[in-house]
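Complex shown without one protein chain; remaining protein chains in place.
Think of it as A, B and C in the order they're written, each chain with its own count starting at 1.
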Amino acid sequence: MKALVFHGADKLALEDRPKPLIVEKTDAIVRITTTTICGTDLHILKGDVPSVVDGRVLGHEGVGIIEEIGTDVSGFHKGDKVLISLITSCGRCDFCKKGMYSHCINGGWLLGNSIDGTQAEYVRVPLADTGLYLLPPDVDDEAAVMLSCILPTGMECGVLKGQVKPGDIVAIVGAGPVGLAALLTAQLYSPAEIIMIDLDSNRLEAARTFGATQVVDSTDGKAAEKVMAMTHGAGVDVAIEAVGIAATFDICQAIIAPGGHIANVGVHGKQVEFHLEKFWSSNITVTTRLVDAGTTQMLLKMVQSKRLDAKKLVSHRFKFPDIIKAYDTFKNASREHAVKVVITAEK
Amino acid sequence: MKALVFHGADKLALEDRPKPLIVEKTDAIVRITTTTICGTDLHILKGDVPSVVDGRVLGHEGVGIIEEIGTDVSGFHKGDKVLISLITSCGRCDFCKKGMYSHCINGGWLLGNSIDGTQAEYVRVPLADTGLYLLPPDVDDEAAVMLSCILPTGMECGVLKGQVKPGDIVAIVGAGPVGLAALLTAQLYSPAEIIMIDLDSNRLEAARTFGATQVVDSTDGKAAEKVMAMTHGAGVDVAIEAVGIAATFDICQAIIAPGGHIANVGVHGKQVEFHLEKFWSSNITVTTRLVDAGTTQMLLKMVQSKRLDAKKLVSHRFKFPDIIKAYDTFKNASREHAVKVVITAEK
Amino acid sequence: MKALVFHGADKLALEDRPKPLIVEKTDAIVRITTTTICGTDLHILKGDVPSVVDGRVLGHEGVGIIEEIGTDVSGFHKGDKVLISLITSCGRCDFCKKGMYSHCINGGWLLGNSIDGTQAEYVRVPLADTGLYLLPPDVDDEAAVMLSCILPTGMECGVLKGQVKPGDIVAIVGAGPVGLAALLTAQLYSPAEIIMIDLDSNRLEAARTFGATQVVDSTDGKAAEKVMAMTHGAGVDVAIEAVGIAATFDICQAIIAPGGHIANVGVHGKQVEFHLEKFWSSNITVTTRLVDAGTTQMLLKMVQSKRLDAKKLVSHRFKFPDIIKAYDTFKNASREHAVKVVITAEK
Partner (left out) sequence: MKALVFHGADKLALEDRPKPLIVEKTDAIVRITTTTICGTDLHILKGDVPSVVDGRVLGHEGVGIIEEIGTDVSGFHKGDKVLISLITSCGRCDFCKKGMYSHCINGGWLLGNSIDGTQAEYVRVPLADTGLYLLPPDVDDEAAVMLSCILPTGMECGVLKGQVKPGDIVAIVGAGPVGLAALLTAQLYSPAEIIMIDLDSNRLEAARTFGATQVVDSTDGKAAEKVMAMTHGAGVDVAIEAVGIAATFDICQAIIAPGGHIANVGVHGKQVEFHLEKFWSSNITVTTRLVDAGTTQMLLKMVQSKRLDAKKLVSHRFKFPDIIKAYDTFKNASREHAVKVVITAEK
């Protein structure tokens, strides 16, 4: 089969690889019909993720058809159309019992990381009973593949950890795919205002069409002042950090109201300064989270009931043989006005 | 009347002052029978709290007898024995409605800060209906005065924000009065282990008698390693910071388990480094809080039902004319083996 | 002034009454510009509410202009346009501190109950600082008056107690005003499905336009069977009882899924049979609540930000001199296709 293989920093190749086989009885082999590229894949490509070694098939998002099934998989059958979750979980370790599936001692984020992933014609999905979701016939593949990673990430790390609730003023720093996923899912809790902050005016325009009530261009370094003015000096109830650098975490610190929540979603490479000399007395909460994919089933219901327009995140479409072009487009998201690029099997 | 007056950094004097009068109809005048000194009073004395000006009567903790009462106070009568809360609140602003009484736009921490306080023979208590608690006859004055500030602080900022629950492993960094208050109140939620960390071996011994299951002397800079060894590498579920410097916040960061809570109680003068490069993926929560005194009534019930031995915090006793000696003892807490020093009216 | 006065069962009169005066310094006198009629007013009219005596001015919903203000009211001024809440609260008793304002020992539901109400040209509002809300200029009066009682009732007793959350299947039994208010506010939490159940096909048609995803006509006594079929035998996550009789509570019991919530909103005159022989093992929760109006400020923000179309509840409009006609219309809601009838001041 064809697969997209990582060969160290900045080296990707579409290669022939043996079709994966059932290894454990709890595995499923899925023929990929739709996949996509995550911001994390770009981190891997830069060589920033040491757990991903030379020779690894990339990708942790996908929709496909079950081709083969281990004898201990009880919830699925050959031929089922399924959504693949980025998270593999055993359901019985202490972390799983707490709903922290991302920290599962027998799983976690494996696909396209420590085992071969979904940017291929076939993928082996371990612990298939918990890692797959049956796709109802009325859910579009492009919408569904947004549920493998990006929407649960925005929802869990941003919206749930931030405790967004009706009437809140929410600010989201970063209008890339994960920030937009937070924007879409925040609306499930009906905040009164959602302020979107980014350097890129195209992304801000997109944010408006995704439901942002106000947008702030932070190019001039005055995002925090603008948000404080918009909120009449009160600040925001929830600030979602969806970039992963000190400057954006600082904006969150500058705009959070007493009693507010800063929910970090971004992947940070460095420590940040945390202003405890200001915050010790202001009843704030700062949270971090790796996506656990515990909301996938719920989000799937929301997509199915037409209350969540997941497909809106898709800006570009490619066929699998052109996946390297898809990476190019996604890497140059600003220039290309790209949000999520979807890649479908050639068939 | 006699009152302890602040005259700028390191200057305190026991002076004659006019007895306070009812100013607002919601005021009460309380004759102080018991007061105590807070770590915050020492901060004021160092000149670190700019809201406290020359001429201010200090003190925000006290028990006494109502001497006079405004016409709009409905819940109390002349002659009632009362506990004075450090927090004044209106009960109707947006912050009060959220239970954030410390941020009340008509109140907050006023006594011994922006208005004259309790280290005097008499004090004027504004918004007496919400700022006073009737003392049941079976509650000891010394136990009661621990409810003005220190026990609600340990409970709310440490235990509630840290979400201590049965079975948890809790670490408290700092065995001073507020750390010990957190230690006492943490036991209301039955954690399996409470590890107390401090530089002072006397305080650690005291911590054992207050219920610590293990103690760690951090003099050698290896507190974090020791805690990780005690927890077999897993770390703690809740880390309570009860000092207010970067080094102690760092210990909390080094020992917190994935999914854990760091509850800051300490008053910080400087920013700290926050290790988002490590924490972005570990599902942790960091909280700050100014004491709101929302738990005072509950803690009073616990003292009354003998389930909370508040009096245990009292290490030294003085008469009011010797209050400057009491400050000396409390300032040299380590040398004097002092926890809370109680000062009672002379008569 | 003119006022609508209750004179015992089935006797209402529009009479001349003295204009109310400030009694307590915390009072405000409000000139009513808009009022409405509640289902509870019809209960009073039937003689079912013994606390309402002969001679009482009815009404607990209203919008108006402050005409006079007590000297201790700090948050409002003469001339302010305000929303009047049905709940009067002191903000300092134990119930208020728990957010149970409806049980305030110095307040609760007083207007049009134990004191004269809002169906008059003027009303005296006690504890005005907590009982009034400043109306932003961009909020329509008709939308605003829906926030006096009906929307907080649907939200608090139905949606919040029922813990509606994204992805849920919710059933609401009763498509009268309070059921429709629950339907509108349930959507703030994005359930996947909202099934509306009633005997009246006009109301069910209205429910569809209010956002119900499915409707069930219960005339044939088979509502429960239909809902179970719609949910493939699983039942619903949340059942909201918005009628107040045994038959509708029974429907809730018949359709609730294991782990589900039955939230009672209806005013019941009789005990019901509760099927503990079925439920003891099914992890359900049954709640009751009197509206506390703790969500009024939030709902006002939602109306102001155009996320909640409160005005939609208004089906009929009258001038104040025709208020008895308005009662007639509302009493015959089914025949008249009435939801909420709004009454405005004449001039």
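Note that in this section a contact is a pair of C-beta atoms (placed from the backbone, for glycine too) under 8 Å apart; a residue touches a chain by one contact, two chains touch by 3 or more.
Keep in mind that this is a model prediction, so the values were computed, not measured.
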{"item": "Absent-chain contact - pick from C:65, C:254 or C:272", "value": "C:272"}
{"item": "Candidate in contact with the missing chain, chosen from C:251, C:284, C:299 or C:313", "value": "C:284"}
{"item": "Contact residue for the chain not shown (choose from A:154, A:191 or A:294)", "value": "A:294"}
{"item": "Chain B, residues in touch with the chain not shown (by the definition above)", "value": "166-167, 187-190, 192-193, 213, 297-299, 301-302, 304-305, 307"}
{"item": "Absent-chain interface as seen on chain A, which is shown", "value": "25, 72, 74-75, 90-92, 94, 96-97, 99, 106, 129-130, 294, 297"}
{"item": "Hidden partner chain, residues of chain C it touches", "value": "95, 98, 100, 102-103, 244, 249, 258-259, 264, 266-277, 279-290, 292"}
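Definition applied: only the chains that are shown with their structure count from here on.
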{"item": "Chain copies touching (chain B, chain C) - same or different residues, decided at half shared", "value": "same"}
{"item": "Inter-chain centre distance, chain B versus chain C - centres from mean C-alpha coordinates, in Å", "value": "43"}
{"item": "CA centroid of chain A to CA centroid of chain C, Å", "value": "41"}
{"item": "Junction residues of chain B - those touching two or more other chains", "value": "none"}
